[in-house]
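These notes are about the structure you will find just below.
A single protein chain has been omitted from the complex, and every remaining protein chain is retained in its original position.
Here is chain A:
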Amino acid sequence: MSTVKSSALPRLQDGVRMTPADYKGIKPIWCPGCGDYGILNALIQVLARNQVDPARLAIVSGIGCSGRFPAFVKSYGFHGVHGRVLPVATGLKLARPDMTVVAVGGDGDGLAIGMGHLPHAIRRNVDITYLLFDNHIYGLTKGQPSPTTEVGHKTHASPFGVSEYPINPLALALVAGATFVARGFSSHTRHLADLIEAALEHRGFSFVQIMTPCVTFYDTYKQWKQQAWELGEDHDPSDFQAALRLATEAEGMPIGIFYRVERPTLMDRLAAGAKDAVRLQSGTRYDREADARQIDALLQRYR
């Protein structure tokens, strides 16, 4: 097992206690039975278990059924536009390293319109957690195929069956260089909560593909329940080749931590690279005198 230094979750002050119910935001509007409830419950369990300070937690989302997620958790939240969740989360984290930033998005949101951002968020190793809600379908737009839908699956938009091969998000995250790669299943809520907790504590970009059935447009419950199996002690998450083999060749649907490694984050590298940047900091603590001096120095360059 690897020895991974955990990134500290922001805790509530002593004396304040929050129950799982306290972490709930407005009432979810998902279809009854939607897999996304399982993800919400798992996250709320993690927050309560760790007594996370909701004021220093931000949940950022794109568009889709998953996009509504931030409103259902009591924390700061940003429901943006389709596909841009990772850049939004990246900017927020760079600006506010003191915040725990969780990005959530669907398979359409993250692997179609937003696909271009995924490898870049990964190569930056920005210290955020990305939960990819994978239901193999476009829920909100009523059932068109997504980039993970299997070949041959028929929908209104693919009346002769999907012609394209599906994307393998885990393999993609691995080869792009993600430092934390995991898969969970919304029905295995306790297992999923452990995964999310590990992802939140990971220092760097953590990628969690979460299988979450859409009961309304593509009910995969039965199939995925049969296929899911939990990775055991025999898998070493520091073994990249083993992780890649699991992601590409395993029978059924293994869930658990595929890969985990510690590497400097984007903020670490930025701080190290800018040698004279003694003040690279979070937020905007202005220092009028120092800033004025710095501007004077900058203007001198043009004299």
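In this section, contacts are C-beta pairs under 8 Å (C-beta built on N, C-alpha and C of every residue); 3 or more make two chains touch, one makes a residue touch a chain; residues count from 1.
Here is the rule we use: contacts and distances are computed from a predicted model.
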| item | value |
| --- | --- |
| Chain not displayed: protein name in its UniProt record ("2-oxoacid:acceptor oxidoreductase subunit alpha", "NADPH-dependent glutamate synthase", "Iron complex transport system permease protein" or "Cytochrome P450") | "2-oxoacid:acceptor oxidoreductase subunit alpha" |
| Candidates A:R96, A:H153, A:H191 or A:H235 - the one touching the absent chain | A:R96 |
| Contact residue for the chain not shown (choose from A:C31, A:A71 or A:A112) | A:A71 |
| Positions on chain A contacted by the hidden chain, ascending | 25-26, 53-56, 58, 60, 68, 70-71, 74-81, 83-84, 86-96, 98-99, 116-117, 120, 124, 266-267, 270, 274, 276-277, 279-281, 283-286, 288, 291-296, 298-300, 302-303 |
